[in-house]
Each structure stands twice: as structure tokens, then as C-alpha cells.
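All protein chains but one are shown at their positions in the complex.
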Amino acid sequence: MALCEAEKTFILHSVEENFRIDGRQRGDYRPMELETNIVAPSFGSARLRLANTDVLVSVKLEIDSPTLEQPKLGKIEFFVDCSANATPDFEGRGGDNLATEISNCLSSAYKSSTAFDAGKLCILKGSKCWKLYVDILLLECGGNLYDAVSLAVKAALWDTRIPLVKSVVVDGNKVDMEVSDELFDCERLDVTGAPIMVTVCKIGDQCIVDPTTAEEHCSGGSVVVAVSKSNFSTILQTGGGSLHPMTLLESLKLGQTVAQRLDSTLINTLKQINDNSTDVGFLK
Amino acid sequence: MPVDLKRINGPENTVSYKLYTPSKTFKEELKCLFKSNNKRQDGRNSLEHRKMFIKTGIVSQAKGSAYLELGNTKVIVSVFDPREIPNKTDYSQKGVLYCEFKYATFSCPQRRNFQQDSEEKQNSIILKQSLEPAVCLHEFPNFQVDIYALILENDGSSLSAAVTCACVALAHASVPMYDLVTAVTMGVVDNQILMDPTLKEQQLCEVFDETDTKSDHGIIVTSFMSTHQQISQFYQTGNINLENISKSISISTDASGDIKLLIEKCIVNHVLKGANKSNEE
């Protein structure tokens, strides 16, 4: 996207007036749509549409052995696929850098045991654990990828059902385990602490959240803030610019309040989805 | 894992012998963090930086290079002349920095792979973003400057050491810059802020035992341009509240200013040496 100077000035003034080009205030989000459990073969899935940004997340489970250094922890791995459908910039290897950036940011945000308790994924200390593969597919880019991805990941993890392990038999070095045959005998993951990421963009002298692509182009620097409950789990500056320490602090404060608001809304919505789900089909 | 045909490969499964040595639990380690007189294991106060050594002109084949020692952490960075951006068809108004951050295979307690892993890739991106705001990119449009950072020994705070070292190497290569970037790592564990943590301290800050999840823990890397009072990169992981973060920001920006004085001295020395040489000729 290319913008001329006049367009940039227009956006800058609109942010200054707290009346952005699409009519929002500085701390407002665009409308979102969230769907869960839409990829049938996966263990959990979610699709999030934030205005023009469209993200699909699916979670797969596998049995793995824990690392020798951390025998008590399960594993979680993030993979971001920037498909060329999303934006022409991703053609060839164009999206690779962004993909590593997003997936690394997610894994560092989920690393802390406060944000995500990987100990729950352990089946037998030192020999068996669950490994979660979180696949993130970017279907369309309309700005603000980090926020959309983190919301969708949290929703997908909320939706994830882990099969119950009935028994584990240890015979010497061999481990046998039995997984429940019943399809609906599953556990849900506890993801209330899972971090929500908010991108805070600095335009002119003001900070805004949920920038559109046009606004991203006018930004002098932005910070991605991952907030779990009330603490920060990851902060990363993105884009080319630099920030004054005071500005950074202000954006962190803004990010924190917005993330907490977003988090409670998301959890409320997810609970609603859950309540409304009625079992369909003659076998139940 | 695909077999690397271009190197000599060892046997398939090898494990570090250190796994079989007795290890302490997290709580015991935490107790060992401070000695009885409130000093850290190496005798520093909690907000004391380790001694730093910087030298320019280490690699004769590179345009600019620097070597930095921070306690036991050893970093070497070389910078090469601008070259045309490979595989690029359109014209770009600004130059590009290409950064590569690599741990030498023997630099950490665990042996590293030859290929870059995701941590090294992430650090490469952070290194690039830390330096980009300081370099006058418009001075070399359509060209790329290569920056390679190699960690010879990792004893904590290696990313911030690499950023500082890369900045000295850029200056040594006479790449035009607005300001000098200096970076500081802060560790937070058990609600204590530790400046410039060693590897042991860093590991304690990163992996927090699940039994006590109330207190803060994490790592903060701040890259700062002190003349312009601008933070060029801020990277945090773990679980830290706002209060500790704002405290860390002000502590690390102050420390960055002190490191900058040292760097300036090193660069001035280099320039004076060059001037003396050309006078003799």
C-alpha cells in the first residue's frame, strides 16, 4: 500500500482529533467475528475476523516425550503460515520473516508457567507428554495481525479437548498407556491466563490500538504487548522506529488496559458459545 | 531430521553428560543467587554491571569489526561493505541491514546446532530492529550492509552484548549513524531486579518453578540511543508487572548512557590511532 503525503497528514490529524478515519476513537477496536470448532478433524479450532484481517487457527495433539532438561513439562509449538492469498507481499518467501516473528512472539508469550501451564500437558514425568501443535493460517491481512492471531489462538486453545488417559503402565523402560475410547471423554485446557497481544501504534504524539493497514504506514513505531491477567508476558517493539522511554511507558499502560478489556470480552463470548451449543445428531 | 551431507556427522543420538550430574532444585538455586552479604555470586550488587572490554578491528578481512567481552560472555561482530541487495528487482529508497546472530556450537552448556534455530532467528530480528533506527539508511539506497554476530561464549546477556558490539563495528566500518546504540539486559526473579545477569541467573529468570507463580520473573533487553533519548528496541519475556518494567526502563536507560561513554572512548582511540598513522606516512 502506498500513501501520499496528504493522505498521511489526514490520518495524522484524525488521530490527533480522537476521531479516526473509520470513525473510531483511539482505544477502540474494529468489529470482530469469532467462530470456534470449525475444523472437524482437529482437536480445537477457531476463526477470527477482525474487519479485513482473517485468521484460522487449528490445534493438533500428539504424544511426545518431554525434553531431558524439563521432564515435567509438556510442549507447545506455534507455526504461522503466511499464505500468498493474504497479501501479495507474502509471495515466495516474502512472509517468512513475519511468520517467524509472530510465532516466536507467541512462544515466548506462552513460555511463562503463569501464562500457560505446560505442566498440565505432562502425562508421565520424563517419558510421556502431550505436544500441542498450533497452526495459524493467515487468510487475509487487514492490519493488526498480532492481536487477531493471539485472540484466535486463545479461542482455539479454549476449544481444544484433550482425550483422557485412562491408565499408564510402566514396565522397566517401556511405558504403555491407554487412552479413553469414548469420543466425548475429554478434558478442556485451562487457558484463562493465556496472553492477549495488543499492538500499540504511535502516530504523531498519540498512541492508538488496532491500526488499519493505512494507519500502520503512518506509524513512527509500535509496540506489541502480550498481557496475561495483569502482568506482561512479552513486549516487543516492531516496525522501524524508536520511542522515547516515556512514550513507551504510556503505550504499555494503554496496552495493558486494552488487553484486559479485550480478555474479559473474549472469555465472556467464549462462555456464551459454549452455553448455546446444543448437541445435534441421533447418536447422542 | 534431514542429514547434513555437507558436514561430518556424529552418531545419531548424543546427550550432554551434564544431564547425569546432580542438579539442584529451583528453590536451592534461588537461595544460592545471593551470598550472605546481599552480593551476587560474582560479588556484584544487584544493579551493578559486569566489567566490559571492547576492541575494534579484530577481523582484518571485514570493513569493520569489534570484539566485546562482558564477564565471560564473548562476542565478535563483523560488518561488510554495502553490496547490492541480492534477488531484488525493484528499487528501494532506503538501504537495508542484514543481521545474522549465531551462537558458536560450543558457546553454551548444551551443544548448539550449526543451523540457526528459532531463538537465534528471533535474536537476529531483534538485533536488526535495534540498529535500524540509528543508521542513516537513506545514505545507501538499494544497498545492503551485512552484520554478522557470533557468540563465542555465552555467559548471559549475550543479545545485549551483540547489539552494543554491532554498534561499535558499524562505527568502525564508518557507516553513517545518527547515534550510538547501547543495550542492557535486566533479569527479574523473585521480585528482584538484576542488572546484566549471568547465564545461571538468566536461566533462573526464564524458567520459573510452577510451585510459586505469584512473583515476577523474566528478562528485559533494552536498546537505547542516549543522545536522542530514544529506545530503539525493547524486548521482554516472562511475567512482569508494570511497576517493575518501568523501574527497569529507567535503570537500563541510565546504564546505557554509561556504556555509551565507554564506547565513545573506544571509537575515539581508534580514530586517533588512524590519524597518527596517516601523519607518519
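Each chain carries a letter (A and B) given by its place in the written order, and its residues are counted from 1.
Heads up, the rule we're going with is that a residue touches a chain if its C-beta (ideal position, glycine included) is under 8 Å from a C-beta of that chain, and two chains touch if they have at least 3 such contacts.
Going forward, contacts and distances are computed from a predicted model.
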Identity of the absent chain, which is to be given by its UniProt protein name, from "Cyclin domain-containing protein", "Trafficking protein particle complex subunit", "Ribosomal RNA-processing protein 43" or "Phosphatidylinositol-glycan biosynthesis class F protein": "Ribosomal RNA-processing protein 43"
Chains still shown that are in contact with the chain withheld from the display: B
Option touching the unshown chain, where B:Lys74, B:His172 or B:His217 are the choices: B:Lys74
Given B:Glu29, B:Glu48, B:Glu119 or B:Glu153, the one touching the chain that is not displayed: B:Glu153
Footprint left on chain B by the chain that the document does not show: 4, 6-11, 13-17, 20-21, 58-62, 72, 74, 76-78, 80-81, 100, 102, 104-109, 111, 114, 146, 148, 150, 152-155
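The criterion applied here is as follows: only the chains that are shown with their structure count from here on.
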Distance between chain centroids, defined by C-alpha means - chain A, chain B (Å): 28
Chain B residues within the chain A interface of the complex: 15, 19, 110, 118-119, 121-122, 125-126, 129, 132-134, 206-210, 213, 216-218, 220, 225, 228-242, 245-246, 249-250, 253
Chain A residues touching chain B - in the complex, by the definition given at the top: 68-70, 97, 100-101, 103-104, 107-109, 111-115, 117, 119, 223, 228, 230-238, 240-245, 248-249, 252-253, 256
